[in-house]
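One protein chain is absent from this view; the other protein chains keep their places.
Should a chain be cited, it is by its letter among A, B and C, assigned in written order, with residues numbered from 1 in that chain.
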Amino acid sequence: MQFWATVFLDGLTYASYLFIVSLGLTIIFGVMKILNVAHGSFYAWGAYTAAFAIGIITDNDLPEALFFPAILLSAILVGIVLGYIIERFILRKMYNQDIHLIVLATFGVFLIFEDLIIITFGVDPYLPYQPAMMLGWVDIVGLNRGVYQLTLILLASVVAFSCWYGLTKTKWGKLLQSVIYDREISEAMGINVTKVYVVTFIGGAILGALGGAYVAPTTSVSPGFAIDLVVLSFAVVVIGGMGSIPGALIGSLIVGLLRAFAVHQAPILELFVVFAVMAIVLIIRPEGLFAPPKARKI
Amino acid sequence: MFTGIFKDTSVRVLIVFMISLCFISSFILPDWMQNNFMYGLSRGLAILGLMLLWRTNLVSFGHALYYGFGAYAVALCQKYFGITDILLRFTIAVAAAGILGFFLGFILRKYREIFFAMLSLAFSMVLYGLLAKAEFLGSTDGMSISPSTLFGLELTRQYLFFLITFFVICAAVSIQAYLRSTLGHLTTAIQDNEIRVEFLGFSVQKAIHIKYVISACLAGGAGGLMAASLGQVDPDSMVNWNVSGELVFITIMSGSGNILAPFIGAIIFEFIRTYAFEWAPQAWAAIVGGTLLTIIFFFPGGIWSIIEKVFNYGKKKDVK
Amino acid sequence: MSSNIVLKASKLNKSFSGIVAAKNINVSINQGEIVGIIGANGAGKTVFVNMITGYLKPTSGKIEFLGTDITGIEPREATHIGLCRSFQISQVFMTMTVKQNLMIAMSLAKKSGKQLLDPIDDDEISKECDSILELYKIKDQKDNIVSTLSQGIRKLLDIAMAVVGNPKVILLDEPTSGVSVEEKFGIMDIVIAALKKTETSVLFVEHDMEIVERYVDRVMAFYQGEIICDAPPKEALSDKKVIEYVLGH
Partner (left out) sequence: MKIKIFNKTTKIVSATMLAATFMFASPAISKDTVKVGIVSFLTGPAAGVFGVPAKQGAQIVIDAINNGTMPAPYNTKGFAGAKMNPVFSDESGGGTKQVGLFRDFVEKQKVDAMIGYISSGNCMAIGPIADELKMLTVFSTCGTPRLYEEKLRTHVFRTQANAVGDSMAAAKYIVDMYPNEKNYTGINQNYAWGQDSYKFFELAMAQLSPGSKGSDKPQFPKLFVGQYGTEISALSLDKAKVVHSSFWNGDIEAFTLQAMVRGFFQKKIFVSSVGGSAVDALDKKFPDGIVMGTRGNVGLLARDDKSPLNVWFIKEYKKRFNALPLGPSYQYARSILAYKFAMDKAMAKTGSFPTQDQVIAAMKNIKFKSFTETISMARGGGHQAVHSVGYGLTKYNKKGKTPGAEKVKMYGPECIYPPAGTKSEDWINAGMPGAKCN
């Protein structure tokens, strides 16, 4: 009992973290049909900026309550700035290009931003542990849990809900879905697709950054810590179905729980299992478990 | 298959280029450059393989799977059977990758575009997951590889380089033979119109499968030679996803114009890497990324298109 | 007569999830015969053609080709046994030249197995291609990239690629659709002349009644998946069922 509860909770925490990051990735793919490797940069920059902000707050002994707004703001800031730059100056020039070229371009962008981090923030690791420390821990089924990590689950649920609401209940969301469904038609219907793209990309970027920013307090923010995450979130997105939001949710749950179980039972399979599932899903359901609807083209 | 292959301009240029490369690098250029040529030519084989797929508009974001598989095949054969003969090493690497490619091909030949890319990525990461964690495979340390021999004799770097060049020539020439064949043209035709190919009476999937296995063999051979010339294999520099990305990058950088392009591209990449690392050890990734963007935006045809402009060579002979 | 029946379809039925697209179709085509298939859109013409060439599998029924049962074979096998087709929207390799298109088609028809690894530019095949280009009057276009050529030329190339293996039967799916009025007779003259030479039986789907009257020996009129009339053009086009359901006046 305790064992399964633990595995579940570990998995859930990890899944929440994956979900926030891969949600941005999947939305960007769904709308723009772009597989954005540079998503890792959003994550890393979000983390660094948040770490930086937290540093400022603690150094000046500002009230600890500021931590959370600071985290949120740095995510938004990073998302808007990086998102806009990349969309405006790289991707917009490539929309009609071959999809593989675009992936490669984002790979290039990723490499560049990796090093820009070192130039901007230096190589010393940042340890913005204060928020996590502030919340302390609670005992769940006889096991201490960092409260901060648990709030990650909360954040993920909030993001998931607002995302669902935004897409299904608001005008903007409907707009977005029509673009996802068929770009040409929507353009013909007079939707300003370029505008939709910018907003989407920035939105996705903010989510990526938020993932990083929120995880920052639980880890040592050091150069190159986004590399593994990029491909991991790819796995999540592919498993769930590229461009599908419920897919991202299910995908991250599957990956999170599987990994948790592997670490507890057979640590050696930890990495293997995730990608094995990715491959299997692609083989039996190439479109992913939750493939978004596709416009039929004759 | 090979009848009159040596009348082919591309083949002649390739051979002359390779031989003169051997010449200048052993008599004119400083020794260290030989390493870069060696790595460049070895990796070039993998690029050649990706180029083939690219001509059918298939881009594999997991070709490091075969690259690494070939390399580890060499490493394991040394560890367990003490095989160090370069000919054996090359054959083993090619065969191992070929077999793997043959089986995965049955699945992958059904896939196109991003799904093909993603599934290949998944397969390569499965291998990575195993190698990085399995202690008997050296986990993230990988394994070191002793210098190659030939018929029991120690090989100097010099001769290793010559042999690699020789392998490369053989491989490239056979690829040219393949490209000028009906089958070769067919695969470019597939990219153009699959339905027609089916109604001309040839199975599209079969054609793609054949091509996939060929490119797997090339990537495997590349990995094998790389392992032999570097003396070390490890998952992060042989199998991880960013290695695949790097390979695709070099492919785009080289351009799909000609069988010589991949090798020139790969060699240039080696020099970029070396100098980026020497001049800016903390910003080499940015330099590589910058080059990548520059190529994509300003030279979509890759280096080969530049060479064509400069020498206005190869236009008519080009298969496309 | 029955001796030289090349293609025989009996009791063909096809339905897509309940909707009937072909109902109890019985057809037999003789060697060298030229048959026109007419009918309003959705009458089941193309479905019929697709079933014959194996692009669709009939729900029930039997197709015989030179006496052997070929029901539901793969398109490529159909091609191999000499049952070819052209397409409503011409299916050619846009990025290649006319000659290259035909070279690929020809060498696939002539070569097999290891031969496929021999160089494609092989003199005798090249000669044969030229003669076909000659036959289809597109020789002067042979070094142009297809995407730069007119619909008419593409149609001709499309058909030429279908006949390289000199098939017994060829199905032309609306050979003149999308072709300019000036071109259409020219094209048909060329095609029919060429196919008559090789004694190939032709089955072609056509909307254009001028074309039908002018070239076919026999007309099959389709209506709601059924053949409502199978007769020489004169009678067929004066048949009142046909006038009512097909010609629609």
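The rule is short, and it goes like this: a residue touches a chain if its C-beta (ideal position, glycine included) is under 8 Å from a C-beta of that chain, and two chains touch if they have at least 3 such contacts.
Treat the numbers as computed from the prediction; the structure is a model and nothing was measured.
Although it is not drawn, the missing chain touches A, B when the whole complex is taken into account. Of the listed residues A:Phe42, A:Phe113, A:Tyr148 or A:Tyr197, the one in contact with the hidden chain in the full complex is A:Tyr148. Across the interface with the omitted chain, chain A contributes residues 2-3, 6, 9-11, 13-14, 17, 115, 118, 122-125, 127, 129, 132-133, 135-137, 143-149, 215, 217-220, 222-225, 228, 259-260, 263-264, 267-268, 270-271. Contact between chain B and the unshown chain involves residues 9, 12-13, 16-17, 20-21, 24-25, 28-33, 35, 39, 132-133, 135, 139-142, 144, 146-147, 230-238, 271, 274-275, 277-278, 281-282, 284-285, 307, 310-311, 313.
Here is the rule we use: only the chains that are shown with their structure count from here on.
Chain B has its Cα centroid nearest to the centroid of all protein Cα atoms in the structure. The count of contacting C-beta pairs peaks for the chain pair A-B. Chain centres here are Cα averages; for chain B and chain C they lie 44 Å apart.
One finds 33 Å separating the Cα centroids of chain A and chain B. In chain A, no residue reaches two or more other chains under the touch definition. Residues of chain C that touch chain B in their complex: 53, 75-77, 79-80, 84-85, 87, 91-96, 100, 103-105, 107-109, 111, 114-121, 161-162, 165. Taken together, the chain A residues at the contact with chain B in this complex read 35, 37, 90, 93-94, 98-101, 103-105, 107-112, 114-116, 118-119, 123, 227, 230-231, 234-235, 238, 242, 267-276, 278-279, 282-283, 286. Chain B contributes residues 57, 59, 61, 107, 111, 113-115, 117-119, 121-123, 125-126, 128-130, 132-134, 241-242, 245, 248-249, 252, 282-286, 288-290, 292-293, 296-297, 300 to its touches with chain A in the complex.
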